[in-house]
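A quick write-up on the structure given underneath.
Of the protein chains in this complex, all but one are displayed in their positions.
Labels A and B are assigned to the chains in the order they are written; within every chain, residues are numbered from 1.
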Amino acid sequence: MNHGNRSTGPIQSPHLPLGDRRDAPFYGRDILEVAQFRRADLQHVFGVAREMREMVTRVGSFDLLKGKILANLFYEPSTRTASSFYAAMERLGGSVIPINEVRYSSVSKGESLPDTVRSLECYADVIVLRHPELGAAKEAARYARKPIINAGDGIGEHPTQALLDLFTIVEEAGRIDGLTVTMLGDLKNGRTVHSLARLLSMFDVKLRFVSPDSLRFPEKIRDELKEQRIAFSEHGDLEEVLSQTDVLYVTRVQKERFEDPQEYKRVQGAYVINNETLDRARPTMVLMHPLPRVGEISMEVDSDPRAAYFRQMEYGMYVRMALLAMVLGKA
Amino acid sequence: MNHGNRSTGPIQSPHLPLGDRRDAPFYGRDILEVAQFRRADLQHVFGVAREMREMVTRVGSFDLLKGKILANLFYEPSTRTASSFYAAMERLGGSVIPINEVRYSSVSKGESLPDTVRSLECYADVIVLRHPELGAAKEAARYARKPIINAGDGIGEHPTQALLDLFTIVEEAGRIDGLTVTMLGDLKNGRTVHSLARLLSMFDVKLRFVSPDSLRFPEKIRDELKEQRIAFSEHGDLEEVLSQTDVLYVTRVQKERFEDPQEYKRVQGAYVINNETLDRARPTMVLMHPLPRVGEISMEVDSDPRAAYFRQMEYGMYVRMALLAMVLGKA
Partner (left out) sequence: MNHGNRSTGPIQSPHLPLGDRRDAPFYGRDILEVAQFRRADLQHVFGVAREMREMVTRVGSFDLLKGKILANLFYEPSTRTASSFYAAMERLGGSVIPINEVRYSSVSKGESLPDTVRSLECYADVIVLRHPELGAAKEAARYARKPIINAGDGIGEHPTQALLDLFTIVEEAGRIDGLTVTMLGDLKNGRTVHSLARLLSMFDVKLRFVSPDSLRFPEKIRDELKEQRIAFSEHGDLEEVLSQTDVLYVTRVQKERFEDPQEYKRVQGAYVINNETLDRARPTMVLMHPLPRVGEISMEVDSDPRAAYFRQMEYGMYVRMALLAMVLGKA
């Protein structure tokens, strides 16, 4: 959101209907990266998300954002994330303009991202942006008058995913401080686990990274964790840490990440969670996955109360409802 | 909708807002196939559909399903059916998440149908599913907590089409019992006529099947009709039965169904309905077609009061409104 000089003229300002709480925290702010959240911010977001859940459970939807329009601008397809924001906005009584076909449309015919965003904000009150390029969300926010919510920009950030992951942990485990969180799978390419680790580093947690050697957690973020004095360790075998794990975060192991197909086969099999795995895990362990899964968690596990990954999706809707309400000054 | 064991945890149950009539018939049920409907069920659906029509005619839309969200999950394109459900939900005050691009999205990247459905039901209250594979709707319903409405699964069922066809007959002809219903065209591949014949077999009707020899009504369903003691006969020429027909249901004759292009040309011409045909038909005959047509009914017929095919589409919206309201416990 651009707070600097802007062109003036007969249309002076963004739509600020009566009743907007301009003094509310996050009002008018962009959601671009996890680094913008402090511990108190997280508590505030989660508090609002809990209210959202309460209201959805009781009445399905309500009219908090009636009259507000979200432009759901997806330069690459992500049905899951797009649907989550769509439902979040609709359950708040707002409307959604879905823009999924960017690749075919005039929007993509040489028009710059700043122009597209400044065009859409003529119609919408908030823009959710998914873009394949690193830094796209910041670029958009530099030009936009309305709030931009980053729904993933390439290998960059996907802050609402990280927030919903953390919200899932606190709701399922009842706390964050004191937990041992184990991340499993492709820890090199998983944008999700990088952001979550950064958020967790604001709390008193132990982190365990379990991956094949070729897919280790990036050194850069490990260095950040050291600076934050977060206790972490790296492992090749889940068994080394399973029994002490409070939260097990499983990631997709994608074939295309491997240079050697043989290694993929070996690794893939070694990191599958099934009922046998859970037999050796804590009875209160929280099992998470960002979905979609492609075999990393066996379907037999789904009926285990510890399987939290579908609930994780539902928590995601509440977190996105909270963020939308907050940036629009209604929470 | 899965009523068996499911994982428990902090999120306990599907959204059951205050005021849902859990004792209502069809509440929480899936709509998968015509065989699940008894005669009394049909009367109930049609009664609700009539109320829907009354309300749409008077006020356009109303807030019966306010706060409810429909996920319109289409694995293959069907603008007509998708739009019908879309309008039905919106006219009931609910919201729709359109998911049309499954082939491009992460949903299709190896994710199983059960996982996709269980993800979407985290956001939505009911799922309409169109899928190219036989049995997909049942598979989805086995895993889903929320109601699944089958909007066509390959060569399988398309129950809401059959219900709207039957509703059209009763509204246009004033009754079902005692009617002679003639089905014309490709009776072998037409999913629509198979389901409609099954529904009609619950009533006291005479059926006339008119098709080229290579596209006869399937023996399996003919045997079912015999068991039900339904009077039917097969013909090659419409003239044999036109004068006794109360309802003429015309189907598409698709070129790609013919091995011999010459036969297609011959057949296609022989089954075109025009004003001359109608001159020899009963003045009260109801002329139906599931649409889109590709020449089977001449456009000159459109202004004849007997041409019911566009009204048939409108009846479809009312039937779908009724079904949505019923499975969500609001009718």
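In this text, a residue touches a chain if its C-beta (ideal position, glycine included) is under 8 Å from a C-beta of that chain, and two chains touch if they have at least 3 such contacts.
Please read these numbers as outputs of a predicted model, since none were measured by experiment.
Touch with the chain omitted from the figure is made, among A:114, A:218, A:236 or A:295, by A:114. Interface note for the absent chain: among B:44, B:68 or B:91, the touching residue is B:91. When the missing chain is restored to the complex, the residue among B:56, B:117, B:162 or B:267 that touches it is B:56.
Within chain A, the residues in touch with the undisplayed chain are 5-11, 15, 17-18, 66-69, 71, 95, 97-99, 101-102, 104-107, 109-112, 114-116, 118-120, 122-125. Chain B residues in contact with the hidden partner, per the touch definition given at the top, are 56-62, 77-80, 83-84, 86-87, 90-91, 98, 100-101, 171-172, 291-294, 299, 302-305, 307-308, 310-311, 313-317.
Note that only the chains that are shown with their structure count from here on.
Measuring from the averaged C-alpha position of chain A to that of chain B gives a distance of 39 Å.
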